[in-house]
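One structure coming up, written as structure tokens, with questions to follow.
A single protein chain has been omitted; all remaining protein chains appear in their positions.
Let's turn to chain A:
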Amino acid sequence: MSNLQPSKSSSAKEGLRYPSSGKTIYTRPLNRTKNAEISQAAFAYLFGEMISYAQRKVTGIQDLEKRLNAQGHPIGIKLLDLLLFREPARTQVRPRTIVEVLHFIKQQTWVHLFGRQADRLEKSNNADTPEEYMIIDNEPLVNSFISVPKEMSQLNCAAFVAGIVEGICDGAGFPARVTAHTVAEGEMWPGKTVFLVKFEIEVVDREAYLGDRK
């Protein structure tokens, strides 16, 4: 049984190899030192490879976006706890409402990933879809070296970022579908991207219930 206390000799029997320096992931600090950033060129190269990997045997653009989304999803779940852990103890709180989750994404997550906040948060104007929210980024960093061919103009490779956002929402207990859409705004922001966050209906119901109880 796994819950038995391990005897002293058990670690030798496990057959696991430890690094000779004795350093495991558990000895590394979780707090990032300032300026520990990776080069954008390296990321762009890797991201390009990720897209061509996802593109193998795809049936269409939607399928490709779905695969990019799936690549980002586990990152989002892991990022949520990492960023929460790095918060100072006083403000270390789980997001409990939709607005808190979106603020967490717009601020902490975007700053961590891209070094700046997302540009805008918006709620859908349409009364029929109260579960839709939008995170707007005028110039997504991931798309800076991506040029989409004309016949695939529907594609937005920020679907990867949408996957990260979806992972954070799902992890925090706000199941949602997140998609990335290009909404060019004239000459100024040709790559402007809207992340459409569509929460499951039960999230909205719970929010209304919790709001009533207060």
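Keep this in mind: a residue touches a chain if its C-beta (ideal position, glycine included) is under 8 Å from a C-beta of that chain, and two chains touch if they have at least 3 such contacts; residues count from 1.
Operating definition for what follows: contacts and distances are computed from a predicted model.
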Check your understanding: Quick one: the chain not pictured, UniProt calls it what, "Eukaryotic translation initiation factor 3 subunit G", "Trafficking protein particle complex subunit 2", "tRNA (adenine(58)-N(1))-methyltransferase non-catalytic subunit TRM6" or "Spindle assembly checkpoint component MAD1"?
Key -> "Trafficking protein particle complex subunit 2"
**Study point:** Touch with the omitted chain, as defined above, among A:80, A:121 or A:142
**Key:** A:80
Revision key, fill the gap. The listed residue (A:93, A:111, A:184 or A:208) that touches the chain absent from the view is A:93
Review point. Touching the left-out chain: which of A:60, A:173 or A:190?
Key: A:173
Exercise for review: Can you list, in ascending order, the chain A residues touching the missing chain?
Suggested key: 2-6, 10-11, 14, 16, 24-26, 28, 30, 74, 77-78, 80-85, 92-96, 100, 171-173, 206, 210
